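A protein chain is absent from this complex, but the other protein chains hold their places.
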Amino acid sequence: MQTTLYSGFGVWDPVIWTIAGAVILLLVYLFWRSGVSTYRKGSEQERPYLSGNAEPEKNAVHIGGGNLYWGFTEGLKGYYSRLVPVHTGDLNDYMLWYFGVLVAVCALVVIFQ
Amino acid sequence: MSQYVPLLVALPLIAAFAMPLVGMLGKTIRNSLAIIAMAGTVTAALLLVYEVLVNGTIIYAFGAFDPSLAIPFDSGGVPIRILFVIDAMSAFMVLTAAIMMFAVVLYSLSSESEQTGQDGYYALLFLMMVGIFGMVTTGDLFNFFVFLEINSLAGAALAAYRINKGLSVEGGLKYAFISTIAGLFFLFAIGMLYGQYNSLNIAYIASVIDLTGLSLVALVLMITSLAMKAGSVPMHFWTPDTYSSAPSSITAILIVSSMASLYAIFRVAFSLYGVTMNVVTIGWIIIILGILSMFIGVSMALPQKDVKRLMAYHSVSQIGYMLVGLGVGVAVLGDTQMMNEFGLVAMEGGIFHIINYALYKGLLFLIAGAVIYRCGTRNLNELGGLGHSMKWTMGFFIIAALAIAGIPPFNGFASKILIYESVFIFNPYISVIAMVVSIMTLASFVKVFHSMFMGPKLPQYAEVKEVPLPMLIGMGLLAALIILFGLFPDLVVNLLIEPAALAFIDQSGYISSVMGGI
Amino acid sequence: MQMSRIVRTTADIAFPFILVYGFYIIIHGHLTPGGGFQGGAILASAMLLLLLAYRYHESIRHVRKTMMKTLESGGLLLFAFTALSAMALGAGYFYNWLSPGGVLFGDIVEVGSALANLNTAGLIPIMNLAVGIEVVGAVSVILLALLSGIKEKI
Amino acid sequence: MNDIFYAAILALLLLILVAGIRLVIGPTVPDRVVALDTINTLMVGSMILLAAYLGQTIFVDVAIVYALLSFLGTLAISKYIGGEL
Amino acid sequence: MIEMILHLVILSGIVISAGLVFALRDLVSAAIAFATFSFLLAIEFYILQAPDVALAEAAIGAGLSTAALMIAIRGTVRSEGDGI
Amino acid sequence: MITTAALICIVIGVIFNALGAIGILRFPDVYTRLHAETKMTTFGTIFVSLGVILYAAGMLTGTGDAQYLTLGIHTAIAVIALAFTNATGSHAIARAAHRSGVKPDPAVVDRLSEVKRRD
Amino acid sequence: MLTQLPYLAVVLIAGIGIATILLKKNLIKMIMGLGVLTGSANLFLVTLGYRDGGIAPIYTSAPEGVMVLSTVQAMTVTNIVIGFATTALLLAFAIMLYRKYGSVETGDIRRLRE
Amino acid sequence: MIRLLATMVAAFVAYLLLTAGSGDILLWSGPELVAGAIIAIIVGITSYRIFCRSENLRMANPLRILLLLVYAAIPLLIEMARANIDVAIRVITGRVHPGIIRVRTGMKTDLGLLLLANSITLTPGTLSVDVDEESRDLYVHLINVPEALRTEKSVDSRELFTFFNIPGWIRRIAE
């Protein structure tokens, strides 16, 4: 069964990639096996060591989704402060955009005909 | 000539019509009817696809004594009946829709089992499928409009299926309103074409069309309203509203119906107008819409907190890929050399992306539905630690997320690489933008993965179990197909995609299949 | 609240006549203006007349939702199966196999006649009737649902 | 005879416009309903005349539908403004 | 040509009633204007030799749509809020 | 002869219709306008239809074509339906108007407002 | 221009419908605007099929004449029913939204945004 | 049972009226008669509970129907003509003295009330506004209230008409 995909410009063969991935996984597994052999589950070793402090609540250490990419959105504040308010949720605005695009596309088609 | 063609529409319609009556008999009988009808429809669809791939384009005339006779002898070479014209592209869309329907019906058996009014739910589900099948197979403009309306109304009613403190109703209302407007302007366009050529058949109109001002305005109206139905920027505003408030299984079908609208854009562009219109202008308009969709969609998705809303913005972004891929095909339609060089590959990428997108985006929405089904919330700030209890769901999520981000060896990569490399020849900047968007997609799904499945097991979700088996089967089917398509992309491209792309380009073939070689 | 006694009596008297007229429009659909949709809408208007003339709780005893749903589904199934019946004979979906020279509804139509030739047009009268039944059911269900939406606690 | 019919139809249609003035200016809602009712009645008359004028006898069916059903719209509106719906 | 006068009268009525639908702020009045719009549209269909369409518009536009609108207005509010 | 009768009927009908349409413009309040509307336009339409019926009868005797019988009978049915529903309709409007608080503006006596609403 | 009167009316009515949809904020009013737009589409379709001096496409004992086009009339009947179905569904949505949100102004129906 | 039969007959007659002139059997053709019979049965079953609410079948007497037609053709039309001329003069001159008065009807049946109210609405300058549900008294809006009636608590219905004893006719028809 042929698996090579010719994209007109390059070649892409997923089977080779899969084999490579399998090899890498095998290597990772081997490294993992050769770890510390005295580690045991369910013993004292499992508890995190936080400079001798008590472990905090589970909820406290969980990072919520809203906190991710805070820096990204903060960095692109100028862009987002323009883009987000456009999504007003107002049905009239939706229709306005539709008719705007309608007229714009018509103008483009007529001009570049 | 095939007897399966009307069954594609008739079987789900009869199932939908019988559903309220059967619903009075009991839950088990109703569910079995749903499964039987779905299996029958999918079987008919698969047989049809097989026949199209083997024998070429199928013509079916409704109401004629001999359905394969498209044009009566005494009509002077004009098709007078409603024709279903199923070429390779239509067959491809039928296949996509059938797969999604199979998965969604299985999934719904469990996910909606707590709700009342399920007979209506299944009836509307089948009606939506009728709409999609009709839209992708019909060769008649007004018939397309009717199926569009069926699909829109059923979709809107289903989007409001769970009231959800009014949020779902709001989403359904926006969808219904916008679909109606799009349908009305499509009807205006149909009227303009009818007034000039006195026909509703796409192939016949394509054989006689010339570019008057009326045809031009009709083209603009059709493309714009269908682009709004497909949810491209800057008419995408309804997409996150409706997708996020609809039940997850319905969102998976809404995606397929937006795909059907996308198909219709290119059916209009390639088969109805073809080189009659100014292909470069139209192509660039579609490409610009695609670029805007890609970029704005993904950048709106990044800061979202609602998991379904985030995925909805991603679907806007993914639609951009298809618009770009197929739009490049439109833009180079008149130039045979450029078409052979890269246009065909770009179109193949765009078409391949349709089925890939439907698969992984459907799977993602089904997963989101599974999480909401168990946890009752969709806020990413509140979710977390589900990887401990929902292992299968997490596995499926990893597959789907990697596929949507275009990570090898999943199917998203296969279609995206086709788009990148061919579009790079057309215009390098577009390709670069597409890659950047792909990276941002990955970033945003890392966020989703982290906040849903990673982290310590939270106390409020201690009771959460794995979802029931039918839901898992539905999701697993899609995941298996994603891996299959990712591992053997060339098989799919050769078998399905390339005939579809060629069918789009070959306008004269489309016309002659109906008009009998005129 | 309900309308006055006069309006209620008018509704009572007009109801069967509107029904007759709706059926007249339906079964003459292939001869005169009209057909399944128009006649069905007229029949549904008769139901609306009852809904308007009486109190909500009184009128839903005359116009029952289950009955209307059954009519709706039954009409549509009749329509779909009538269309499907042509496929059993090997012809196309929606082929009008009853039309030329059949027994029921199979007469050849005369040119230039307004009424009277009821026994013509093949499957079309059956489909008209099916659509009429469906429309009266569907429109009544819509109106009842809208009324229940403003009258009942959900 | 056709000229008479035509003139009568034209007169009735103009009267519809005249009644439309009440629809525009009517201070209260019942005034507008009265205008609507007037328009309905005039329209039934003009439809009957049109059927005779065009020579299409079966067109009178439409007029019957009007006469029967325009009542329903009036009834719905008056049920609303009477506070009874 | 002489038929054009009939068209002129009816079509101006249609446009006026459509404008009333836009202009009247009281929703019940707007619904009445909408019913008038339907009626006049039906008679225009009638003159354009489309009795089937006129019948459908008469049955659906005149009675059923108005009733549905009135039910909806009873279920919501009667007066329109401030525009843009 | 019968054509002349039909002509006279139609002219009378149009005149009454015109008076009705003017009446709803001239009269001061809803109830008086309803008087004009109900009586005059119904009466006018009855006469218009009578004209058409006479015309149909004339054609029926002249040509013997059965379609004119249909025309006449259907016109009669339309008129009966119209008169029947119009009267009830204007009663409904008047009642609704009174219940909604539109009082007869110039009124010498109003017995209905005096009775206490029971329902 | 006088001969093109129906088309002119179609355009005007469509404009009024579009203006109602764009400028009004009340949902019921917008649904009425949609109805006006549907009416304009219906009028457009019927107008397309008219032939000068034509008679209705029904074989009766009516005077002889060329018949007007019939397909558009069938399409218009279809569209009228579709329009009613859409209106009813939208009105049901509006009623339910009022029960849940307490308003039918589009300015208030925007809990789903951004 | 007899109610069902009465409704079916009424429906059949209405259908026959609608399709008169279609064929050779008197005025009707064979298929029309068959279809009419089927429709009459369907309509009868659907609506006999509504059409004939009471077991009282007074109106099934054909003589009463005939009387109704005569009533509609002669007294009602003449009263209507008089009323119309009256209102027409008032349209032109604009002199009105409107008011709402209470009218004793004495009708025992709903049909009688309906006929009276519709007659009042269609005839002399009067318009039935409301009806008392128990006593079946009408509230009638007069376009010109005579001096004599302004002070009375309630008037008899006969005083509203000029030429004919309309309530008497209706009583003879409907009761």
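As written, the chain order gives the labels A, B, C, D, E, F, G and H, with residue 1 at the start of each chain.
Basically, a residue touches a chain if its C-beta (ideal position, glycine included) is under 8 Å from a C-beta of that chain, and two chains touch if they have at least 3 such contacts.
Note that in this section contacts and distances are computed from a predicted model.
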Would you kindly match the missing chain to its UniProt protein name, picking from "Branched-chain amino acid ABC transporter permease", "MrpA C-terminal/MbhE domain-containing protein", "Alpha-aminoadipate carrier protein LysW" or "Radical SAM domain protein"? "MrpA C-terminal/MbhE domain-containing protein"
Thinking of the whole complex, not just what is shown, which of B:11, B:104 or B:150 touches the missing chain? B:150
Residues of chain A (touch criterion as defined above) contacting the omitted chain: 92-93, 96, 99-100, 102-103, 106
Using the document's contact rule, name the residues of chain G that touch the chain not shown here. 3-8, 10-12, 14-15, 18-19, 22-23, 44, 47-52, 57-60, 67, 69-71, 73-75, 77-78, 81-82, 84-86, 88-89, 92-93, 96
List the chain B residues touching the unshown chain? 9, 13, 16-17, 20, 62-63, 72, 74-76, 78-82, 114-117, 120-121, 123-124, 127, 130, 134, 142-143, 146-147, 149-150, 153-154, 156-157, 160-161, 163-165, 169, 188, 192, 195-196, 198-200, 212-214, 217, 220
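Here, only the chains that are shown with their structure count from here on.
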Which other chains touch chain F while also touching chain H? C
Following contacts chain by chain, what is the lowest number of steps it takes to reach chain E starting at chain B? 2
Check: interface with higher C-beta contact count, B-G vs C-E, is B-G
Per-chain C-alpha centres versus the global one: which chain is nearest? G
Compute the distance, rounded to whole Å, between the mean C-alpha positions of chain D and chain F. 10
Rounded to the nearest whole Å, what is the centre-to-centre distance of chain C and chain G, using the mean of the C-alpha atoms as each centre? 23
Would you pick out the residues of chain C that each touch at least 2 other chains? 1, 3-4, 6-7, 10, 14, 17, 21, 25, 32-35, 37-38, 42, 45, 48, 52, 114-115, 139, 142, 146, 149-150
Which chain F residues sit where two or more other chains touch them? 22, 34, 38, 42, 67, 70, 74, 77, 81, 84-85, 88, 90-92, 95
The chain A residues in contact with chain G across the complex are 84-85, 87-92, 95-96, 99
Mind listing the chain C positions that touch chain F in their complex? 1, 3-4, 6-7, 10, 14, 17, 114-115
If you look only at chain D, which of its residues touch chain G in the complex? 54-59
